[in-house]
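The other protein chains are all here in position, but one chain of the complex has been omitted.
Note that the chains are named A and B in the order they appear, and that numbering of residues resets to 1 at the start of each chain.
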Amino acid sequence: MNIVFAIAGVVIKELYRRKDFYVLFVMTAVITLAMGSVRFFNDPKIALYLKDLCLLLIWISALVIAIATTARQIPAEREARTIFPLLAKPVTRWQVILGKFLGCWAACGIALVVFYLFFGLVSASREQAWHATIFLQGMWLQWSMLAIVIALCLLGSVVFAAPSSNATICFVIVGGILVLGRHLHKLAMQQPEPLGSIVTTIYFLIPHLEWFDVKDFIVYNNDSLRFADCALASLYAGFYTTFLLVATWIVFRRKPLNT
Amino acid sequence: MNTIIETRNLTVEYKAQSRGQPKKRALKGLNLKVHQGEVFGFLGPNGAGKTTTMNVLLGFVNPTAGDAFLFEVNVREPIARQRIGYLPELTYYYKFLTAEELLRFYAKVFRIPRAEADRRIDALLKLVELEHARKRPIKTYSKGMQQRVGLAQALINNPDLLILDEPTSGLDPLGRMKVREIIQRLKNEGRTVLFSSHELGEVETVCDRVAIINEGELKVEGSVSALVEQHNTNLEQVFLKIVGYQPQEAA
Partner (left out) sequence: MDRLPQKTFEHVRKPGPYALLALLGAMAFTIGTVLQIRVAQWAGRSEPGGLLQTVLGNGRRLFANHFFVQADVYFHSGYYPSVFDAVPRNRDRSHLRQKEHDHDDQSEEPRGDAPAQDESSQHEKEMAFLREPQDWIDRFGRRFMVTSHQHLEGGKEREMLPWLKIAAELDPEQPETYLVAAYWLRDLKRTDEAEKFLREGLRHLPNSHELYFDLGTLFYEDRKNMDMAANLWELALKKWQAAESAEKKPDPLHLNQIATHLAKLEETRGNTGRAIELLVIAKKVSPHPEAVQTWIEELRKGGPRTIH
């Protein structure tokens, strides 16, 4: 695992030495603070819209960081030829994949902590209260979801040569799942055969990322989720992530790398 | 004498770029041996199969048929690469890392303990004359400096076998001399060096044995002195003769 952690460490260094994270954080902060400074009907206590907006920006930023960082890992290493001195060491391709995954996931986790700290400050400043449990559950579930997204993106990066096409396809797939995921079976019923069967199959096969979106619970200060549900969702994320990583390894191990 | 590198009937075929075209055979049953303590030159014209051979030895490409061994371990096992150092022809490293961070990363890959890694990093940076730039990101380095970082990372694990792909490419005469000195020093320490180069004068000076391949096949293998004596000419002329170069008639 030393090798895996060493590769992960390089990925984390790359994230905080590139400017993406800072740009996204500053953008989130500026938009949130700008919206927070607006007084609607002279009422200073209005808070939900600000929480809603801040959480939405956090979700978008986290997805951008996850997909943009992951999409370029292996293609950029091949293009920059840094993969050759790495694989010339006693490093297996599985270790490279796992190291890249852990690095991207940890980097996203660090970014999420910073974002949610900011969100917590904004929320507490308006509501003078902090619903810690649902807050932490929301952050944990979002991080679990990002594990699936990163694994999916890694798979794309060994299938598609260009980081840009991989990133675009991942954004479309992830966006589609988040918006349509829970409704696909309803859509399937409205379609003629065989399209209905195809959509139903997709419904059962896709990772249901929308389960991890509990923004509404945080915004409306609902009671926290049951821990059993959180645990099950985390397990689901774990299995799906592992499945995607193994698929990535199967594709990657067969790829010839020519210097 | 121990065999450090061995290929047995090594064959590599690439899929055709487009339909209807035959597969490309980059290597055709290559049989090669490199012994311990040798400085072995691997020569051939462009497209002969030198890079493909190295790619197989380094595990980048799987052979279509045959096998290759490093330290009598099949190259498909990652552990075969535990005792080797590799300097690629085109040296690109993580541009956002400093030289020190890069060497520390590779030291971790080799599971070198921290204290030992620190000692080796200091020694290597001194050897390749990059001490003054150790804290600067690699993206600020010149080509020569990047080549020297490459050499340092190839030596971080005190390799018993060094595989160098065009090690003096792009270096000024001083840089080339430095590389030759390092190769000589490694030879004196009993390590094995395999390198490919188009600088035949350099090969003639440094190498004990050479192999010349062309069109995926081994054409000749032997000591430099024996080949030169046999053909009664310098290595460059031997090379041209082996690959079948025909000088054009003067108009």
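Note that a contact is a pair of C-beta atoms (placed from the backbone, for glycine too) under 8 Å apart; a residue touches a chain by one contact, two chains touch by 3 or more.
These numbers were taken from a predicted model, which means no experiment stands behind them.
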Missing chain: touched chains present in the view: A
Residue of A:Leu55, A:Val214 or A:Ala237 in touch with the missing chain, whole complex considered: A:Val214
Residue ranges of chain A at the interface with the undisplayed chain: 38, 40-43, 45-49, 141, 182-183, 185-187, 203-204, 208, 210-214, 216-217, 219-220, 222, 225-226, 229, 232-233
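The rule is short, and it goes like this: only the chains that are shown with their structure count from here on.
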Approximate Å spacing (C-alpha centroids) for the pair chain A, chain B: 41
In the complex with chain A, residue positions of chain B that touch it: 14, 51-52, 54-55, 58-62, 78-82, 84, 86, 88-90, 92-97, 101, 105-106, 108-111, 150, 153-154, 157, 163, 165
In the complex with chain B, residue positions of chain A that touch it: 2-3, 5-6, 9-10, 13-14, 17-18, 80-82, 84-92, 254, 256-259
